[in-house]
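Would you mind keeping the following structure in view while I ask a few things?
What you see is the complex with one protein chain gone and the rest in place.
Going in written order, the chains are labelled A and B, and every chain counts its residues from 1.
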Amino acid sequence: MTPNDLLYAKTHEWVKVDNATKVATIGVSAFAVEALTDLVYIELPAVGKTVKAGEPFGEIESVKAVSDLYSPVTGEVIEVNSGLASDLGVLNEDPYIKGWMIKVRLAEEASLSKLLNAADYEKQCSEEAH
Amino acid sequence: MAYFFNTPEDRQAMLAAIGAESVDELFAMVPAELRLARPLALPAAMTELELTAHMQQLAAANTSASDALCFLGGGSYDHFIPAVVDALSSRGEFYTSYTPYQPEASQGNLQAFFEYQSLICRLTGMEVSNASLYDGGSAVAEAVLMSMHATKRQRRVVVAASVHPEYRRILETYLVNLGTELITVGAPYGTISVDELAKCIDDETACVLVQQPNFFGCLEDVAAIGRAAHERGAMFVVSVDPISLGLLKRPGEYGADIVIAEGQSLGNPMAYGGPYLGIMACREDFARRMPGRIVGQTTDRDGRACMVLTLQTREQHIRREKATSNICTNQGLYALRATIYLSLMGPQGMREAAQLCLQKSHYAANQLTRAARFSAAFDRPYFKEFVVRDADGQVETLLAEAMDQGIMAGAPLGEWYPEWSDCFLVAVTEKRTKDDIDRWANCLTRVNSRREVAHA
Partner (left out) sequence: MRNTRATQSLFTLSKPGRRGALLPACDVPEQPLESLLPPSALADAPPPLAELAEPDVVRHFTNLSTLNMSVDTHFYPLGSCTMKYNSKRNERLVALPGMADLHPYQREETLQGMLRLLFEMQEMLGEIAGLPVVSLQPAAGAHGEMTALFVAAAYFRDLGQRRTKVLAPDSAHGTNPASAAMAGFDTLSVKSNPDGTVDLNDLSAKLDQDTAVFMITNPNTLGMFDGQIREIARRVHEVGALIYLDGANMNAILGITRPGDFGADMMHFNPHKTFSGPHGGGGPGAGPIAVTERLGGYLPAPLVARDAAGVYRLDYDRPKSIGRVRAFFGNVGVLVRAYCYIRTHGPDGLRRVSEEAVLNANYLLSQVKSFLPVPQGDRCMHEFIASATKVKGERGVSAMDIAKRLLDYGFHAPTVYFPPIVREAMMIEPTETESKETLDAFAEALRTIIEEPAELLHAAPHTTVISRPDEVKAARNPAVRWTDGVTKQ
């Protein structure tokens, strides 16, 4: 059920790039949501902030753990899914559409080449599960 | 030895079950060359009877505030402690338990801490309190670090010179390794100037820290200070005297973002400096940046209301190097004592204690400054402490002679503020009677006249 039209980071974030506008939408995968269990809190950056590929852009917490959210791309945050904080259940129900986190105007596209396609990402997840 | 159980027979049976020849064999993991080949060089064991005599002898070599009149303050105060506080907090079920990791077996502590947090919120006018920090001094440093996390500003912190000098020293010690610039705003007339302060705050300032009432007992213009901080996006951190909140405006009403306090006044003995109680409360927005334990309400599997440690992901055991703070142990027993104290005092008790401090300190200042030698160092409104200037500049002799007469008359200011080495800080709590105060004033004044006689 890993969507084929997205790219994935090894750290479990997904990216969808709109080639016309050069805007990347970012979220986390269903596998990650499941592994984190019982989510309680999310912290996302403000609009206007610059994010860098491979560096944290926010945090997500469950009862017993906290994880950084790593940006798969570099650019400026132009929109944030602000409704997410009050309804984290969306991440369990629909992590790929309604559960998007931030939209970033890409400053470069080189980092996209380091991301995985759906098949490779699924392979990584099945290895991690063991 | 009173606290051991194992008889020689027990030892033999236990070693047999383990499959070891001797207790010594159990230490085989410790290489022989690392073993201490001699007994520790410590004094020999004492029975309870001997220890009691020894401790009584040490105690007798001190002069305590029970033997002498105490007018000392500066963050530790001789307030009254009702017997109920000692009686309840000395229940073994409280003081021999630990952090409520198993909520099902710790609802007593959890509820007490929840009530503590609730009372602290009501006392300070804030929305969230943690379940305590170490003391009022380290709480200052924790609050400043918290403001740096919350604002993501690391470069500058602005502090009033009228904040307790030891608290500022702690802050320096914490910040030096982080490369944060600590700007101190002077208080030449007993309080800081808001204009001077505003000049020091820039767009990279994490917070402004003041104390209310300040170290000299004086009231700062906190509302204006808060506005100046917020104008540049800095957080407003205030250290308060909890007793003063029986009378003074609560920090939540004048815009404080984080409130910290030394909670010793709330039912805890002076005990030569500790353990004390670090109070910290903040606005809801910053709850997830707060250090220390926090107790929250929830329900159990059967739907019953209950309490549990919550927001634990802030803490070191989960977040490790990215934690808000390294704090693990807090001051649970002292938070409990403060909860009991506040429950006994109630709104009226807190108001009356504050009023007594206010009236008695002003009476004391008036009595003493009738003598020409003494004057109030600062012309500012004050709560329960004030600074006295000795025109003769003989603070050390004066305080030593007062002590000879059984009076802890004040704390010399020169150690912290060399420019005021002719001044001393006086605190008057609700425990001091009119007679006590008159004795204190007469004693200091007499030292004065005796000296003049000697000079004649």
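Everything that follows uses one rule, which is that contacts are C-beta pairs under 8 Å (C-beta built on N, C-alpha and C of every residue); 3 or more make two chains touch, one makes a residue touch a chain.
Quantities reported herein were computed from a predicted structural model and do not represent experimental measurements.
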{"item": "Contact residue for the chain not shown (choose from B:210, B:245 or B:444)", "value": "B:245"}
{"item": "For chain A, the residues touching the chain missing from this view", "value": "38, 40-41, 61, 63, 88"}
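Note that in this section only the chains that are shown with their structure count from here on.
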{"item": "Complex contact set, residues of chain A against chain B", "value": "40-41, 43, 61-66"}
{"item": "Of all residues in chain B, those that touch chain A in their complex", "value": "288, 312-313, 318-319, 322"}
